[in-house]
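Shown here: the complex without one of its protein chains, the others still in place.
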Amino acid sequence: MVEEIGTTVEGDVLINVGPQHPATHGVLNLLLTINGETIKKVEPHLGFIHRSIEKMCESLTYRQFIYVTSRMDYLSAHINNHACALVVEKGLQVEIPSRAKVIRVLMDELTRIASHELWWGAMAMDLGAFTPFFHAFRERESINDIMEETCGARLTMNYIVPGGVMYDLHPDFQKRVKDFITLYKLKIHEYDEMVTGNIIFQNRMKGVGYLSAEDAISYGCTGPTARGSGVSCDIRKLYPYEVYDQLDFDEILETGCDSFARYMVRIREMNQSIRIIEQLIDTIPEGDFQAKTKAVLKLPKGEFYQRVETARGEFGVYIVSEGGNTPYRIKFRSPGFSNLSALDQMARGSKLGDLVAMMGTLDLVIPDIDR
Amino acid sequence: MFIIKYIKEVFSGLKSLAVGLRRTLYYFTHHKEIITEQYPDNRETLKLSDRFKGEVVMLHDENNEHACTGCTACELACPNATIKIITQFDITPEGKKKKALDKFVYHLELCTMCNLCIVACPTDAIKMAQTFEHSVYDRSELTKILNKPGSHIRAGVE
Partner (left out) sequence: MLSFSDISKFIDSWLRDIFNPTWTMVIEMMIAGVCVIGLFAVLGLVLVLMERKVAAWIQIRLGPNRVGPKGMLQSLADTVKLLVKEGMTPDGADKFLFNFAPFIAMMVAMLLMAPIAFAKDFQLWDMNIGVLYFSAISSIMVISILMAGWASNNKYSLMGAMRSGAQIVSYELSAGLSILAIVVLSGSLNLNDIILSQADGWWIFKGHIPVIISFIIFIIAVTAETNRAPFDLAEAESELTAGFHTEYSGMKFALFFLAEYINVFIVCAIGATLFLGGWMPFHIGHWDAFNHVMDYIPSSVWFFGKTFFLIFLIMWFRWTFPRLRIDQLLNLEWRFLLPISMFNILLVTLMAILGWHF
């Protein structure tokens, strides 16, 4: 407990949630001003897991810095790597083979599903239902197995290299992915039975954590958080990269603006990801999985930016190059940081229990916010 | 009417709860759905995929020969300064001096299993092993010399 400075109104209490608290999923510190159960102010404090990744990347070469980005948003590690590879390729102006493009997109979507699965479980656990967490892991585990087989690791894959992917797909890959899709379709209705349709859950989510479209835009929210408020911001649709412009999938928009809308966006997004995978899995083009690149990569002098859609929203990589083999300055635009900033707006006036639900629907990964 | 709406609310609520209860009862009674792996007991049957990145090892053949030329490409590729190549000068049969590997020092505790060194190696001298039980009692045990004592470079590898 800190000293109670700044409590002005009678009955206001300052309370620290985190950095070691079961609800924050990591080392986030929220300084709450509450009156009884009602929240009056939320102040997120960061810095507990700051590793200065951006500075670190400035001393690493263009091949090396990609792996570090897996440690930011570790649940969409693959998509982070993808963004970095894309920006380097943009600078080098290499054309990557179409097989590599398809493989990258497939992996991205698998990662997105895995991330949403974990979010679903953790979200239910925030609300006090422990069982969905374990059930979500069953599906997530089969994605992890696919990753382990092809990329060699389960969480921080480091599979993407500038110019393509590190090695070819595992021969079993297609079969394993199809097995996963079968499993997913068999089990997805349980998500509705256990959580979505549950009256307690619906009452906890509906009308809670209101974030209007204007607020979502002005706070810079992206990803499912903004799409739950009806803001169209899917980078895959707006600024397509790789093969997304040739694919048939929908951008999910909900207009509820509340926690339930954000929840539904993610659930429906998983189905869209499955749709993308189904379109690609049988038509992976033959050919090289990696373009020929020089041993030492040197980006021309200039500035380069690339954004992708991670499981949490828009992730951007900005590189300033002086022509050397390491970036002069690197900046990541992480989705979690902007999404977290909307928390205060959402939480004011609601109950303490709802704060946890709101944080759940923001899908915060702290190392992503606090690089 | 108010009363009808009220009763409907109660029943639809109870029904949604019953649906959830039925699902959990199904899992409670169907133990074949259990997915837990009994880890230390299933060591024999536990098979990791052959690409699993567990630890960097150096390949030696039956003559205790490896393929490492000591070119330090892996050392340069490594983002974490995990690898330290110590070279020496061998005298070849022709009497010329030739750079060769003395010690391949590998700090497992610094390694992030990123695979960059394996990709960088021109002679495929090192590879990833599928071990994952790395815990030891002392940190110094994690610093390993990968080339076996008395090993030499395979003839013909440049």
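Points to keep in mind about this one:
As written, the chains take the letters A and B, and residue 1 is the first residue of each chain.
Basically, a residue touches a chain if its C-beta (ideal position, glycine included) is under 8 Å from a C-beta of that chain, and two chains touch if they have at least 3 such contacts.
Keep in mind that this is a model prediction, so the values were computed, not measured.
Contact with the chain not shown here comes from a single listed residue; of A:K40, A:K90 or A:R138, that residue is A:R138.
Contacts to the hidden chain, counted on chain B, fall at residues 10, 17, 20-21, 23-25, 27-28, 31, 33-36, 38.
With the whole complex as reference, residues 1, 13, 15, 21-23, 37, 124-131, 133-135, 138, 194-195, 198, 200-201, 203-204, 351-356 of chain A touch the missing chain.
Here, only the chains that are shown with their structure count from here on.
With each centre defined as the average position of its C-alpha atoms, the distance from chain A to chain B rounds to 25 Å. By the touch criterion stated above, chain B contacts chain A in their complex at residues 12-13, 16-17, 19-20, 22-24, 35, 48-49, 51-53, 77-79, 112-116, 119, 128.
In the complex of the two chains, the chain A residues touching chain B come out as 60-61, 63-65, 67-68, 131, 138, 141, 145, 148-153, 156, 158, 161, 166-167, 170, 190, 193-194, 197-200, 202.
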